[in-house]
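After the structure tokens below, expect a handful of questions from me.
All protein chains of the complex are present and in place, except for one that has been dropped.
Order of writing sets the labels: A and B. Residues in every chain begin at 1.
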Amino acid sequence: MRKAMNEGLIAKEKWWEWVEDKKDRVFLTERAKSRYGKWFPREVKVVKNGKEILLPPGEEVYRYFWTGEKWKIEEGEISASSAFLFSLPCEARAIIEVTDKIFLNNPIDKNYWLRRKSLSLGIMACLQPEPTCFCSSVGGGPFWRDEGALFLVPREDDIYIQGEGELFSFSEGVEEKIKEEIQALQKKAESVLPSLLPSYFPQELYRYFEDEEWNELSWHCINCGACTFLCPTCYCFDLNVEGKLKGFQLRSWDSCMFPKFTLHASFHNPRPTGKERVRQRVMHKFSYFPEREGNFACVGCGVCVEKCPVNWDIREAIERMVEKIDRFRT
Amino acid sequence: MKNNWEPKIVAFLCHWCSYAGADLAGISRIQYPPNIRVIRVPCSGAVNPLYILKALREGADGVLVSGCHPGDCHYLSGNYFARRKFFILHELLQWVGIEKDRVQFSWVSASEGQKFSQVVEETVEKVKKLGPAKKLVKEFTFHV
Partner (left out) sequence: MFEKEIRRKSEELLETKTVDMVIGYTSGSLPFQARPVLISSPEDTEQLVWNHFSSPNLARYLLPYRDSSKKIALLAKGCDARAVMVLIQEKQFPRERVHIIGLPCPGMISKTKLEKELGEIKEEDFSFEKDTFLWQGKKWEIFPFLEDTCSRCRYPNPPLYDELIGEKREPWGSSSTDYLEKINGQSEEERWQFWEEEFSRCIRCYACRNACPLCYCKECFAESDLPRWVSGVPTLSDNLFFHLGRSMHLAGRCVECGACERACPEEIKIGLLPLKVEMIIKNNFSFEAGLSLEEDAPLLTYRETDPGEFIK
């Protein structure tokens, strides 16, 4: 049974009291800081996105050493104290609808789980999407919210908060006028975003696996790892053991764009050139993952589009494929 | 505690001259500090700049590269190329902020056992003054 949703307005002073008290345990994403930085103390830690906390760029999985008679293995320690992450809806959605599904399903990744269960999410509504955003095309939206997270809409002198649980107690409800105001803000934000991808896209895209369009689309990509490392949903990692008689196993970020990503022990590489890798990235996010899990593995945040050194645009790639599919679909 | 610290210095010695020079120092029973770990290479020109960086990464407090005198290289010109390469590397490391005396170079010939021991003494003294290496040493725990 769904818990009752608490909603109300928090005055600026009460908010500051609450956040000052917790400021050592509060994380803010870069984008949330650029929009709502004035609502948080300066000492709050800034991260690129949730991935940096839950799946850090490098961590020890286990340590080992030779005792003289046998190998001893110790699991790496995870220090995870309870914390808050305030982010935009796309970044929170990346955690809840993509990485959680990968790391908290069979098998459960212990390190991720330890960090995740002590992390509470706060979604700050996106009032002004960037020109590179397309969250509503992939199932999200600028006012997307989830049961498991707080939802905040900062206003002039107060914040509208919606969330379950006892973090904030509201004595009165919210006036209709304010609810309408918030709905109007939502409509305004949604109006600048491109429209939804057709529901048949995941299955149909797979039929165009061998299409020549991929040659043209992938030509100018330089196959660095910038998009994958900055993407809040990309979760691929590499495991390496370092050391001889004593050492450790490291988990670090890996990218499907790197040439050794699919190098087999036989030295055969099924994705030898950039074309196969670019195709793989689009297919994974828009066909394989949605077929398995029900939603796209892309949250439309647009960071990859903003930061790509050669302006490779994933929106163009999917637009061209949608066009092709629509042209030949019966 | 700090007074007991002894630096660990990785020494790349070219087989034909410097390594033989070190050998001669040993045979002549010349005493010199035991801080160096010798790695024998065929020629100072065969020392890849990456070896030096790797030694610093793995925790070496100092690196010494030693080869034949210019003109005496067994492979004729290996040490000339080494001279150019290491000049560039040394300037680059200094510019980035790595202490000048962490990485040192010398020409020691096969008959210069005495000189070799002096070179090692000088190297160890300079590195001792700098203290343990911290800047390029690898670290791993990476928690946010």
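List of remarks:
Everything below uses one rule, namely that a contact is a pair of C-beta atoms (placed from the backbone, for glycine too) under 8 Å apart; a residue touches a chain by one contact, two chains touch by 3 or more.
These numbers come from a predicted model, not from an experiment.
Across the complete structure, the visible chains that the omitted chain touches are A, B. Of the listed positions A:Ile102, A:Ala226 or A:Ile325, the one in contact with the omitted chain in the full complex is A:Ala226.
Per the touch definition above, the residue from A:Leu85, A:Leu205 or A:Val305 contacting the chain not shown is A:Val305.
One chain of the complex is left out; on chain B, the residues touching it are 49-50, 53-54, 57, 70, 77, 80-81, 83-99, 104-107, 119, 122, 135-140, 142. Although one chain is not displayed, its contacts with chain A can still be listed: residues 57-58, 131-132, 219-220, 222-226, 228-230, 238, 240, 242, 250, 252-255, 258-260, 273, 305-307, 309-313, 315-316.
In this text, only the chains that are shown with their structure count from here on.
Mean C-alpha position of chain A lies 47 Å from that of chain B.
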